[in-house]
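For chain A:
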Amino acid sequence: MIGLVGVLAAPLVGAAILAFLSAYRLSARINVVVSAAAFASALLLLVERPAPGRFLLVDDLNVVFIVLGTFVGLTTSVFSASYIGHELATGRLTLPYLRFYHAMFQLMAFGMNLALAANNIGLMWVAVELATLTTVMMVGIYRTHQAIEAAWKYFILGSVGIALALFGTILVYLAARPVVGPGIDGMVWTVLMVHAHGFDPALMNVAFVFLLLGYGTKVGLAPMHAWLPDAHAEGPTPISAVLSGLLLNVALYALLRFKMLMAATPGAIAPGPLMIVLGLVSLVFAGFMLYRRRDIKRMFAYSSIEHMGIIVFAFGMAGPLGNFAGLLQMAMHSLTKSAIFFSVGHVAQVKGTQRIAEMGGLTETHPLLGWALVAGVVAIAGLPPFGVFTSEFLVVSSSFARQPVLAVLLVLGLLVSFGALLLRLSAIAFGEPLGSVEPVRASYVPIFAHLALVLIAGVWLPGPLVLWFQHVAALLG
Partner candidate 1 sequence: MGISFDVAHMLAGLMVLAGLMMLYQDRLYPLLHVLALQAALLALSVGWQAHLQAAPHLYITAAIALLFKAAFIPWALRRMVFRLGIHREIESVVGIGPTMLAGMALVALSLEVMLPITAQADPVARQDIALALSIVLIGLLLMVSRRNAVSQVVGFLAIDNGISLAATGAQGMPLVVEISVAFSILVAFIVIGVFLFRIRERFDTVDVAALDRFRGEQP
Partner candidate 2 sequence: MALVLLAAPLLTGLIRKVKARLQRRRGASVLQPYRDLRRLLGKEVVLADNASWLFRTAPYLIFAFTWVAASLVPTFATGLLFSWTGDLIAIIALLGAARFLLALAGMDVGTSFGGIGASREVMIASLAEPAMLMVILSLALIAGSTQLSTIAQFMLSPAAGLRVSLALALVAFVVVAIAENARIPVDNPATHLELTMVHEAMVLEYSGRHLAMIELAASLKLLLMISAIACIFFPFGLVIGASEAGRYFVGLGAYALKLAVAGTLLGIFEMSIAKMRVFRVPNLLGGALMLALLATLLLFVSVGL
């Protein structure tokens, strides 16, 4: 019980405290401490979990997400400490905004943890909306025209997505009511899963369409992706990291939950094909979009879309291998991508720009940072010895035997995006140095912690983790 309470309460309390602290160093430290507490209690969840209640639930599936999320939250808070310091020094942010920033950071963490831990589709919806609104605030925090427009775009598209998701949720309840009976039970996961066999398939179909589009908007699937690149590019980099590393996963988690529900309902359409189509579209589309990117953060945002495409594809293919690959890919992606954003943040700070054309020869000017970026991109591009390779190996090889054509499309998408990422990487990391060469005071701990984890996962997956993933994969059907 303590674990669950900690996961939820720590961010909430932290937000409350931080809202009234304006001393930057102190609040940054508190931010880290609070995130650490959340992570610690998430670890606690691994050993003992509370019995599922009407509102909260911890099971094998969401524990994966919670632990991952809190960990990324922790490292991000560490990174944000040094990052924000620089922003303060350059005067892009002022103290009051900083207070706002820290409070929002924890509030968002709370929202995400709540969404993950919710055992109630209504509560989950509310939590996701909360997380969305807070991130909107943070994206717009620089108050440049670009930032505000990005936030606005994010807000409008997000709201519509949220609305669709809500409608879907209501439909699910309607489908459940005749079986479960009116009242709160009609929204409780555990109950729904038990009675899913009795639901009305047609109603569930419509519901799933709405949920897929609604939460799919948050996942950033094309063609609902439009908010994602700008939000990543214009917000503070820690937020970009959190968006890619956490928020997308949260939405994905919601999607998976409903997928399970669909799978449990006899006579309903198989959710697989829909997800496969959306996944492939996102993958290929993002792959091509990568070629024309001038802004480094926006580029990696598109790469996030691409990876979400792969993950959704994998879950759509389902089967023990497909689901396992999806889970692994998701974990690896959020670790790797946030590591990339950490280093990108420092790069953008030291070069004083986000335009790729104005940075070059990074491995010459800032060897450590440059090689970190290279390692990150190599990892995200799916090359060994990093973990993404394992998951992509599983996705491709397992799907080719079953659906050759789809697998070929998948491979094409992978190649296209690989080419784009590498093209930009070699422009940024190699060649004649461009831009400022002044030494950077970067916080390397988060970057290399993530990369090390991804590296280890690429070479050796610990047995318990594997069993656990396999169990979850079995749950997902």
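Selection criteria: all candidates are chains of the complex that A comes from, given by their letters.
The working rule: a residue touches a chain if its C-beta (ideal position, glycine included) is under 8 Å from a C-beta of that chain, and two chains touch if they have at least 3 such contacts; residues count from 1.
As the structure is a prediction and not an experimental result, all values here were calculated from the model.
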{"item": "Touch-positive candidate for chain A in this complex, from 1 or 2", "value": "1"}
{"item": "Parts of chain A lying in touch with candidate 1, wherever the complex brings them together", "value": "120, 122-123, 125-126, 129, 133, 145-146, 148-149, 152, 155-156, 159-160, 162-163, 166-167, 170-171, 173-175, 177-178, 181-184, 186-187, 200, 202-203, 206, 229-230, 233, 293-295, 298"}
